[in-house]
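The complex appears here without one of its protein chains, the remainder shown in place.
The first chain written gets the first letter, and so on, giving A and B; residue counts start at 1 in each chain.
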Amino acid sequence: MKDTFLLDGEEVAFTPGQTVMQAATAAGKYIPHLCWHPDFAAHGSCKLCTVRIDGRLATACTVRAAAGQSVESETEELADKRRTLLQLLFVEGNHFCPSCEKSGDCVLQATAYRLGMLSPHFDHFYPDRAVDASHPDVLLDFNRCIMCELCVQASRDIDGKDVFALSGRGTRSHLIVNSVSGQLAETRFAASDRAATICPVGVILRKRVGFAVPIGKRTYDREPIGAVRADTVHTDKEPG
Amino acid sequence: MAGKLKVSTVSLAGCFGCHMSLLDIDERLLTLLERVEFDRSPITDIKHCSPCDIGLIEGGVCNAENVHVLREFRANCKVLVALGACAVNGGLPAQRNALDVGEILQMVYRTGHGLAPGSAVPDDPELPLPLNQVHPVHEVVRIDYFLPGCPPSADAIWSFLNDLIEGRAPRLGHGLLQYD
Partner (left out) sequence: MDASELDRILVQHRREPSQLLQILIDVQEQAGWLPPDVISAIASALAVPRVRVESTASFYSFLHTQPAGEYRLLFSDNITDRMLGNTGLMSALCEQLWLEPGRLSEDGLVRVDTTSCTGMCDQGPALLANGRAITRLTVDRINEMAHLVRSRVPIGDWPPEWFEVADNIQRRDVLLDHRLSPGEALAAALDRGAAGLLAEIERSSLRGRGGAGFGSDIKWRSCRDAWGDAHYVICNADEGEPGTFKDRVLLNSYFDLVVDGMCIAGLAIGSSKGFIYLRGEYRYLLDRLQARLAQRREQGLLGRNILGRGFSFDIDIHLGAGAYICGEESALIESLEGKPGKPRIRPPFPVTNGYRGQPTTVNNVETLALAALIAVRGGEWFRAIGTPASTGTKLLSVSGDVARPGIYEFPFGVTVADVLQAAGARDTLAVTSAGAAGHCLDEHEFGRRIAFEDVATGGSIMVFDRSRDMLEVARNFAHFFAHESCGFCTPCRVGTVVVARLIDKLAAGRGSPYDLEEMAKMHVLMQGASHCGLGNTATIAVNDMLSRFRSVFESRLQSSEYEPAFDLDAALSRARQMTGRDDPGAHLGSNLSAIDTHRHPPDWGDATYAPFPATPSPAKDEQP
């Protein structure tokens, strides 16, 4: 017998210990998110999954589901907050989709489509961090990082390599790699690492396959994010 | 139905790709022309805006002339629309923003390969000066609507314009809202 809570008025079953996000995802319900991934510990940084739980703002990925909770997600107020968060991310980095190989498979872009973000609204920050093409198989464009630390977790907890970390503070935060030169080629990173495919945006890109699937036929070209079945939302696994 | 709506269009720091996409609405252009007449636009070759209902701006703001034209549109258009990726976020031209425009001019006109001896940075007052950085149009004037895409597809433009003409808040469904 499972407990239930209400998500936008609909009953969602959960097992004790599950977060609101985990329970919603298991029930096939979509709550927008960028830094959350079912295979990793909740990070709680992007704040896209901000919901109202019994009236209070909280992140669905960090709060445990509890019987009788009332969770609001699909409201105009929250959609508005989420769009603003997306716009903040878009102006903070260099998210110029027409030149990005990740376009169409990008969780940031797809979430912005789903939430109807039409412009970046704020003034751009125009970050200027050198790309790292040193590795034979993988390219890093640090200007697209949204600080989700999924690569940090994947490299540390699954690959056992600690290739990535965030450095700096505040708006100077940025991704770094584990070498004196700061070059990926001098780390133990390999294209077969989980960290190589985990990036939800276009920071970690495999070389030579960028356009193997043409624009227009990519994950979120076919179906909007969230309409895609919950267990296939995360596209980091190699296409079968 | 009262008279036609007046629409002006222009390409600032753009590639005219968005205008090509507008033309790509093909025979629907005829339907559109039943509802609108074009004022200042590459389609009419009218050089300055008169008061308009809708202004469509393609391209970002990369030089002084872009600023003047954008202001003319803002002053004359009831509704100003940023059309396409470059107008919305600066686009490809804005990828120069991490570089120093002075060094770029130096390289292009003075130190680059194959230049004639004595080449200099042009100083003709007829030429607009480039800005230090390329800006999306909303960083320079107030913009009412945004239609992203590189370019926005003909279907997206058609749907958007129809909504606007009918006085509805434009809404782009899946496949029409694209940033690339």
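Here are some notes:
Here, a contact is a pair of C-beta atoms (placed from the backbone, for glycine too) under 8 Å apart; a residue touches a chain by one contact, two chains touch by 3 or more.
Predicted model, so just to flag it, every value in this text is computed and none were measured.
For the chain that is not shown, the touched chains among those present are A, B, taking the whole complex. When the omitted chain is restored, the residue from A:15, A:167 or A:192 that touches it is A:167. Between the chain not shown and the residues A:7, A:100 or A:117, the one that touches is A:117. When the omitted chain is restored, the residue from B:15, B:29, B:67 or B:98 that touches it is B:67. Not every partner is drawn; the one left out touches chain B at residues 2-6, 49-53, 64, 67-68, 71-72, 74-76, 78-79, 100-102, 105-106, 121-123, 125-126, 128-133, 135, 138-146, 164, 166-172, 177. One chain of the complex is left out; on chain A, the residues touching it are 42, 44-48, 50, 57, 62, 76, 79-81, 83-85, 87-89, 91-92, 115-123, 125, 146-147, 162-173, 176-180.
By definition in this document, only the chains that are shown with their structure count from here on.
Separating the CA-averaged centres of chain A and chain B is a span of 32 Å. Every residue of chain B that touches chain A in the complex is listed here, in rising order: 82, 85, 88-92, 94-95, 97-98, 133, 135-136, 138-139, 143, 145-148, 150, 171-172, 174-175, 177-180. Those residues of chain A that touch chain B in the shared complex are 90, 95-100, 103-104, 109, 112-113, 116, 118-121, 123-124, 126, 128, 215, 221, 223-224.
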